[in-house]
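The block underneath contains the structure these notes are about, expressed in structure tokens.
Heads up, one of the protein chains got dropped from this complex, but the rest are sitting where they should.
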């Protein structure tokens, strides 16, 4: 699964994307898995209310299932316009 | 006093403006005076609710006094934009 | 603030050159176009106005917008004379720091222009000519901006 990071999430984790093999059932499970890896992930995912997630380029929820998903992206609330 | 007519008021009366010497105290008095002149005036002023009036180029009311006013204009509701 | 009443066409790009002010973050423009009738038989639209009062009324409406919203710039252009379908009739533009003020002020200007500036439209078709009637909903739209009058 491709996992993408944008804005300060990208900066905290230190890379824009990575390939992750995971058995996580939901986005929240994936987040827990990442948090336990290293401090920089724990720092990036410290406050989920400050984060948004997209599943295959559509906004989703943290309790969404990952089955069949090929690309997950984490980022702060958007500030376009 | 200069009296101006616009749009279908102008067309019904048959001229865009005229100079009128009047003792009318209010716009409504002036309208009564004009109505009694000729049929074309009576036709133009048949329904005051379909008319607007401007006194010295500011929108006004039919009961407004004419003292000191130099220019009165009659026209239908505006359709700009 | 710039207000123009003219018979000649205008070019939006030319008019917008240099529009705004230091601090402008949002610019809204509205352009009105002569729309053909539903049956497509409109030959021309003739726009009559009240020289003198027209300029004063547009300036007054633009000034009210500036009093009500923080605007870096305001532009109003309205044409008169004979126009054909597809031609631009008029435009307004507003510049502000934030989008809400720019949108609201442009919307306000349009509502007031429609019902408070001394223009009258006449539609010319092969069947004859007819004055456009004012619409109740245009007058009602002004209530949104109450207590303005």
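For this structure, a couple of remarks:
In order of appearance the chains are A, B and C, and numbering begins at 1 in each one.
Keep this in mind: a contact is a pair of C-beta atoms (placed from the backbone, for glycine too) under 8 Å apart; a residue touches a chain by one contact, two chains touch by 3 or more.
Since we're looking at a predicted model, the values are computed, not measured.
The chain that is not displayed touches the following shown chains in the complete assembly: A, C. From the options C:26, C:44 or C:132, the residue with contact to the unseen chain in the full assembly is C:26.
Chain A residues in contact with the hidden partner, per the touch definition given at the top, are 4, 6-8, 10, 54, 57-59, 73, 75-81. In the full complex, chain C touches the omitted chain through residues 12-13, 16, 20, 22-36, 97, 99, 102-103, 106-107, 110.
Please note the rule applied: only the chains that are shown with their structure count from here on.
For chain B, residues touching at least two other chains: there are none.
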